[in-house]
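Note that this complex is displayed minus one protein chain, with the remaining chains in position.
Note that the chains are named A, B and C in the order they appear, and that numbering of residues resets to 1 at the start of each chain.
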Amino acid sequence: MFRKEIPLTITFVSGVILVFAWLLKVPVLKQASAELVRWNVVVSAFAAGLGGANLLRIHYKRVNTRKETWVYSLILLVALVCFVTLGISTGLNGKTYRYVWTNLLTPLSATTFSLNAFWISSAAYRAFRIKTGEAAALAVAAVLVMLGRVGIGEIIYAKMPAIADWIIAVPNTAGMRGVTIGGALGAVSVCFRVVLGLERSHFGGLGE
Amino acid sequence: MLEAGKLFAVLFLGAFVIAYWVSSAQYKKTNKVPFRPLAAVEAIDEAIGRATEMGKTVHFTCGRGTFDGQTFAGLDVLRYVARQTALRDTTLIVTNHRAQVHPVTEEIVRSAHLEVGKADTYKPDNVRFISEEQQAYVQGVYGIFEREGVVANIMIGWFFAEALQLAEVAHWVGAVQIAGTTDPAQVPFLAVACDYSLIGEEIYAAGTYLNPDHMKVGTLMAQDVCKYIVAIVSVVGSVLITFGNKSVLDLLKR
Amino acid sequence: MSGDFGVWLAAIATLAVFSYLWKNNPVFTLAEHLFVALTTGHLIVTAYFNIKEMAITPLIKGSVLWIVPIVLGILLYARFWKNLALYSRMPIAFLVGVGASLSVQGQVDASLVRQVTSTILPLNNINNILVVIGTVTSVTFFFFTVKAAKGPLASIGTIGRWMLMVAFGAAYGNTVMGRMSLIIGRFGFLMRDWLGVIK
Partner (left out) sequence: MTIWHKLERIDRRILFVLVALSVIWASIRPMGLPLSVSPYTQMVFDQVEKLPKDAIVIMSPSYSPGSEAELLPQTQGVAVHAMRKGAKMLWVSLTADAPMYARKVMGLLAAEFKYEYGKDYIILPYKANEEASVSALGHDIRAMYKEDVDGKVLDQLPLWSRVKTIKDVSLVLDFDTGTTMLTYIRLLGAPHGVPISGGGTGVQVPTRAPYIQGGQLQGMLGGLRGAAEYEKLINVPGRALAGMDAQSLTHAVVIIFIILGNLGGWMIGKSQKGGRR
């Protein structure tokens, strides 16, 4: 029962309450749904510990078996434990906590993200090869919009920003809308199966 | 009783359910549907085969979503990938961005091993939570790409900027890539940087192609019916409004 | 050049990540492990305070219902004990139910009804006509359960594909700028705050 019936019922009931609360003007349902959504925040928060536990286990094992990268794993473990202890004892606004945040996490995150500037350049270089008509459409649209976005494009041709804006506003809007609508249909379809318990991939097939 | 602006949603969902009902019953009887071939789906076997031959690793991720449609689509594909890799004794590393999705992927990989009778080859350490911070997740996956011999990279789910970050680096380490998302901002990057991409709604079809049953095929056919509805409503609505008749627009807003 | 230790730390972290552009190296690997550790640490700390403030405090103050999500949350950990593992399906089932339902609401409201509404345009100028045709053809590009079409339906599919290609190219080109902004920001930090060579 705990394998199948109860989990499927929980999914069904919570899902259906939310869907009806969304569609109908029934105050009780609205309250229930708001409550469920708040619970969701709390249950999700509990999941954080699962992630932490997984990291701890994998890296503890590596240190224990002296696998190649074990030194890094040791550093990871120490940093994780220290940071959690620090955070819980001094709070998110603790001085040292903020210091690590600002001077280590912020630059690490910002710089890793900024590598994207290089990736987008190299991907454009290797992939925008005009071999078919469709590939040409892709590459030409990309180059025109790039030119329209920067001053250099305006020097080449004063109407470049207008061209770029038109490509974004008309063909791009239409194409992306197709993707968005299709995506919505797919999401409705899979969620329909999930709420009704027809789709059980997320329980690994319920171990049946 | 009905919330304002929800009439169309209700009618639409109703049409979806009816279309599902009819189509799945029909499929149950005939067991035949002319699926449009999707190269990216066919490439999944190829990519896993390549990893098997080389004795290397397959990497899978279902992205950064919590439990939403795209994540479910990714999990559905994972079920197939996990079964195939288990069958062929190929290493599969699953990385997770969301702590809440992590236990679910673990369960899928574990039961895939059970299903094909290879419980002994299941390694829980190959399903990994990395980080809920986007860039830390990216770096963690880079580490796996670099150190664990990834030759096939499958990414299906909700992706943001990391779509390109992962795809481009996977390309460098020499991995075949199959990726898909419905986020319109990221679809272009996957389409450009990956060997095979699933565009938008195709990610939902992928799971049905790989693990077909009458319920999934039914919903897939219902999706197609809904696309006809969308097309007809848009065209008829536009033609009517050109002549000053707003009835379709009003219906949508009721 | 800056004399602040924090700035130096940030600069070293920045350079460690940039070093990956050349190739993978031990400094980058170190940064990777630290980064994963600290962000997951932060996740746990945030979760701790969220649980405390959102659930435990109201529970103590008498909102008894909060016991439900707390119990569900704790049950997530049942999976670590073989004979209890099944119970951990309940919280997952809850998260799945709420998540799937929120997903439907969002998709139907914002991505479906609104997008269709926005597509209904008076066909009295070329842009509107293109948007309607483009949207319809790109939606029909996604048919799955029909055989490869011939005749008019095939050409609709072709227009749809072209629409998508132009859309993707445009979106790609439009993003380059945002990505470049990121290195402008990082280089700005290195040159301004660390080295002090620009203002």
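Methods note: a contact is a pair of C-beta atoms (placed from the backbone, for glycine too) under 8 Å apart; a residue touches a chain by one contact, two chains touch by 3 or more.
All values reported here derive from a predicted model rather than from experimental measurement.
Visitor: Out of all the chains shown, which come into contact with the hidden one?
Guide: Checking the complete complex, the chain left out touches A, B, C.
Visitor: Based on the whole complex, identify which of A:T11, A:N54, A:S73 or A:T180 touches the chain you can't see.
Guide: In the full complex, the listed residue that touches the missing chain is A:T180.
Visitor: Who touches the missing chain here, A:T11, A:S44 or A:S201?
Guide: A:S44
Visitor: May I ask you to list the residues on chain C that touch the chain which is not drawn?
Guide: Looking at chain C, the ones touching the missing chain are residues 21-22, 42, 46-47, 50, 54, 102, 105-106, 109-110, 114-115, 117-118, 167, 170-171, 174-188, 191, 197-198.
Visitor: Mind listing the chain A residues that contact the chain we can't see here?
Guide: On the chain A side, contact with the omitted chain comes from 30, 34, 37-38, 40-41, 44-45, 93, 101-102, 105-107, 109-110, 112-114, 117-118, 120-122, 124-126, 128-131, 139, 142-143, 146-147, 149-155, 161, 165, 168-169, 172-173, 176-177, 180.
Visitor: For chain B, enumerate the residues touching the unshown chain of the complex.
Guide: Counting only chain B, the missing chain is touched by 5, 66, 133-135, 160-161, 172, 183-186.
The rule is simple: only the chains that are shown with their structure count from here on.
Visitor: Which word fits the touch map of the chains here: line, ring, star, complete or other?
Guide: Basically all the chains touch each other, so complete.
Visitor: Quick one: chain B and chain C, Cα centre-to-centre, how many Å?
Guide: 15
Visitor: If I count partner chains per residue in chain B, which residues reach a count of at least 2?
Guide: Those would be 9, 13, 66-69, 72, 99-100, 103-104, 129, 131-133, 135-136, 139, 184, 187, 189, 192, 199-201, 205, 220, 223, 227, 230.
Visitor: I need the residues of chain C touching at least two other chains; which ones are they?
Guide: 17, 20, 29, 31-33, 35-36, 38-40, 42-43, 76, 92, 95-96, 98-100, 102-104, 107-108, 112, 116, 119, 132, 135, 139, 142, 164, 167-169, 171-172, 175 - these are the residues of chain C that touch more than one other chain.
Visitor: With touch defined as at the start, can you tell me which chain B residues reach chain C in the complex?
Guide: 5, 8-9, 12-13, 33-36, 66-69, 71-72, 99-100, 103-104, 129-133, 135-136, 139-140, 142-143, 146, 184-185, 187-189, 191-192, 199-202, 205, 208, 217, 220-221, 223-224, 227, 230-231, 233-235, 237-239, 241-242, 248-249, 252-253
Visitor: Using the touch rule from the top, collect the residues of chain C that touch chain B in their complex.
Guide: For this pair, the touching residues of chain C are 17, 20, 24, 29, 31-33, 35-36, 38-40, 42-43, 76, 79, 88, 92, 95-96, 98-100, 102-104, 107-109, 112-113, 116-117, 119-124, 128, 132, 135-136, 139-140, 142-148, 164, 167-169, 171-172, 175.
Visitor: Using the touch rule from the top, collect the residues of chain C that touch chain A in their complex.
Guide: Result: residues 6-7, 9-11, 13-14, 16-18, 20-21, 29-51, 54-55, 65-66, 68-70, 72-74, 76-77, 80, 86-87, 89-105, 107-108, 111-112, 115-116, 118-119, 127, 130-135, 137-139, 141-142, 160-177, 179-180, 182-183, 185-186, 189 of chain C touch chain A.
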